[in-house]
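Of the protein chains in this complex, all but one are displayed in their positions.
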Amino acid sequence: MRSVSKGVNGKRTLIPVGPFHPLQEEPEFFQLWVEGETVVDMDLRISYNHRGIEELSTRKTFDQVPYLVERVCGICSSTHPLAYIRAVETICGCEVPPRAKYQRTMVTELERIHSHLLWVGLAGHFLGYNTVFMWAWKYREPIMEILEKITGNRCAYANAKIGGVRRDIPNELFDDIVRAVDSCWGPTEMLTNAVLDDPVLHARLVDVATLTHEDAIRYCVTGPTARASGVPIDVRRDDPYDAFDLVDWDVITFPEGDVMAKAKVRLLETFEAIKIVKQAVRDCPNGETDAGVEEVPPGEAIGHVEAPRGETFHYVRSDGGRCPVRHKIRAPSYVNVPSFRASCIGQHVADVTIAMAAVDPCYSCTERMAVTKDSKTGNELMDAKELQELSVQRTRWFEKQLGIEPFDKRWGPKLQELLA
Amino acid sequence: MAVGKMVFALILGSIGTLVLGFLAKWVDRKVTARVQWRVGPPWYQPAVDCIKLMGKETVMPAVAQGTGFLITPLVGMAGACVAVTMLWVMNLELGVGFVGDAIVVMYMFAIPALTTILGAAASGNPHASLGASREMKLLLSYELPLTIALLVAIIHTGGSFRIGQIVGAQQEGSMVFMSISGVLAFLVALLCVQAKLGLIPFDMAEAECEIMAGVYTEYSGPPLAVIFMTRFMLLAALPIFLITIFLGGVQLTGWPVLASLIKFVIILVLITLIRNTNPRLRIDQSLRFFWYMLTPVALLALGLALIGRQYGVGWL
Amino acid sequence: MSDTATPSVIERFETKLCDEHAICETRKERQGVYSVPIAKLVPLLRDFISNDNARLATITGIDVRDGTELLYHLCFDDHKYVATLKVLVPRTVDAMESITPWLPGAEFIEREIHDLLGIDFTGHPRMERLILSDDWPEGVYPLRRGFKKEDAQP
Partner (left out) sequence: MNWKFWSLKKSLFVYHVNAGACNNCDIEILELLTPAYDVERFGIILVGSPRHADVLLVTGVCTRQVKKRLQELYLQTAKPCVVMCIGACALAQGIFAEAYHVGPCVDEVIREVDPNAIIAYVPGCPPKPEAMIMAVVKTWQKLDELAAAEPKPVAPALPEVAGA
């Protein structure tokens, strides 16, 4: 990033966004330079988070690595191992049994549903709809429960292994999966309607922090961030893996590139994910779930899968030994986060939080570690809180300008009706 | 009144208000939780929070101005205690007041806000000083309409600055609230009270949804407990203040007890409702709100009250 | 892995590479590794990214005996193909031309390689420490061979 000079009139203010906020699960660590109310430059300092997983990975055996990489990030914990496993399977040249393929698909898509709902909740919180936060997380709960039922853990599923799946999902549980995803359909539909029809959200999200098509390409962004800027890339379609070429689904793309488009992409993708899960459950054949890979020959390969946040990219090199020689991990946020520079500069300060949240940044992915902040420095660095507050105020201002009741009042009764 | 009796009244009034304040705070938290489909805390929660903080250590920030930092919460609480006791005594024994006690009560109610500003400035924390500057602007904005609203009540009740007379005149005749200017003044005062309590939409002095940070960031242990208790007391005392000035006062004997209780609960629920259905305003928005909207309304009420008084029209 | 990458694209791609004296090392279904002379790399990348709709996924750095291998992973999303262009940066040089000036998405990637492997990217606008802690000693690179945890004591 280019170094920042003092503004011409010296009126440039530094707002370092303190990386800790009680309601945000991840800290963020930005420095915003602001002139008046407009962001003129920004920088990111992310050295707090490095755990050194890539190096650690070369000291684990091929079978141990999936357990390590699923701890790169808790919310993408099925996609990181899957990307690694794809790379190793390419080196081995082994064919995964169909039942295993369908089961991997189920878990990754269930994860996508819970991740997108989590995002909706956090975005609601940033916009001052705390009730949305509480509600979205409530609907997410059945997904977490079904994941625990089929994999044994609420997060960090460890279901995939080289050549198949570690643990077969018994056919008896398939009905439970369908029931769980069905229970999400109604609330997600309602949230989608709320987002699409809500004039205040329109005012807050449309044409805010637009990432243009060109910028999306220049910054090499992936996933919903790219798809919302009209770049139709989706690894599930572009390099099909598991059962994604065997089930029927659509890639959601919007050309606008603003926060609204990102929200729409995520919400509509949740429906696609529900559809995929249901089809996978329906089509899942009986049979083997493990190809029985014995050893990994020398070679090198890449493996990439579509995580909820974008493309997770792994590169593995083997020399025929027990451990990988080199294992490179590139999480989606690593390319998505720098695009803030393209989307946030020139924006109103109050819009920055939601613009940042729109990418669904995942800092433990980015640095393979997480940031913390003590109050001392946190105070000096002022606050994400302050910024969020600004964001909330802006929502309220629009509500007022448009003469509209608060969100909870408008949508609350409908939601309760739906859930009754 | 004898000194002994005064001390007795002070202790009794403060403790009674504190207990009332704990319950009021619980209602507030419980309602918020129910809106979010949660169960919410048990009824004794606010009290336990304070007791716990009393038993904790006090951490002195290295950059803080020690004495000022520690003494300001106590001064604020003392101000609240005195104000509240005066309110109770003058409500219950109408004769004991002195001329101008209404103004003294107003002053006393401003003390917690002032000490908050001083304490926050003394804590040497940038967060806190930011909160303090907001609190100061807020204080400047709401005191004027509140005073004008008080004047309306005084005009209605015979032009005396004695709370005893304000209450007495209302109990003999009709409440201030039973007139157009009275209703206007009451609404203005209600919003000012909301700001005095630091509740949404005027809670910008302590940042986000959690009960703290902002001006209280550096406080811990007993001083924090004192701050909490002061706030809880105000949550109970300011509705009583409104009842005293506009709704005919509080009585603790016979049937009027029930009436007083109903008035109190209605005002508390109103405050909680405003808090739960409204967005937070930015500081400049709230300044504009108080100066350009509430102050003219208060002046209008004052004008109406004066006209009514001049021509003997009771309902104006 | 049912369908393979569009053959014509790979042919075109490989012809272009062969013109620049690149060697195909391995080619599997829908992915391949090509070794490229160091001087030709950046023009090639630029050509692929601006003309062939390629997307830079990431850069991998590997410490090998003679220096550092840099692997530029290019995704040809339209053609279901991932190409990896490999160059060897000799230990004596330890520097590489930066692509950040025309591809801002590479900024963090290059800074990370600088931190972990000690490659200097010339022309990078902000070659500063990104992901190692403040007390990490200068000149110790954790992904180089022979690195020991003890070396990194502050």
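Side notes on the structure shown:
Order of writing sets the chain letters: A, B and C. Residues in each chain are counted from 1.
As a convention for this text, a residue touches a chain if its C-beta (ideal position, glycine included) is under 8 Å from a C-beta of that chain, and two chains touch if they have at least 3 such contacts.
None of the values given here were measured: they were computed from a predicted structure.
Although one chain is omitted from the display, it touches the following shown chains in the full assembly: A, B, C.
Across the entire complex, the residue among C:Val9, C:Cys24, C:Val64 or C:Ala152 in touch with the chain not shown is C:Ala152.
Of B:Pro42, B:Gly95, B:Gly254 or B:Gly312, it is B:Pro42 that touches the chain left out of the display.
Looking at chain B, the residues touching the absent chain are 29, 33, 36-42, 44-45, 48-49, 51-52, 54-59, 207-208, 210-213, 216-221, 224.
Where chain C meets the missing chain, the touching residues are 132-136, 142, 147, 149, 152.
Contact between chain A and the unshown chain involves residues 20, 22-23, 25-27, 47-53, 55-56, 59, 67-68, 71-75, 77, 118, 133-135, 137-138, 141, 144, 153-156, 362, 364, 369-377, 385.
We adopt the following convention: only the chains that are shown with their structure count from here on.
Among the chains present, the centre nearest to the common Cα mean is that of A. Mean C-alpha position of chain B lies 65 Å from that of chain C. Spacing of chain A relative to chain B, judged by their CA centroids, is 46 angstrom. Each chain gets one centre point, the mean of its Cα atoms, and the points for chain A and chain C are 25 Å apart. Annotation for chain B: no residues touch 2 or more other chains. In the complex of the two chains, the chain B residues touching chain A come out as 35-38, 125-127, 130, 204, 207-210, 213, 217, 277-282, 285. The touching residues of chain A, counted against chain C in their complex, run 1-3, 46-50, 52, 54-55, 90, 93, 217-221, 233, 238-241, 245, 299-302, 304, 311, 313, 315, 317, 325-326, 328, 330, 334-335, 337-339, 341-342, 367. Taken together, the chain A residues at the contact with chain B in this complex read 22-23, 128, 130-131, 134-135, 138, 375, 379-380, 382-383, 385-386, 388-390, 392-393, 395-397, 399-400, 406, 408-409.
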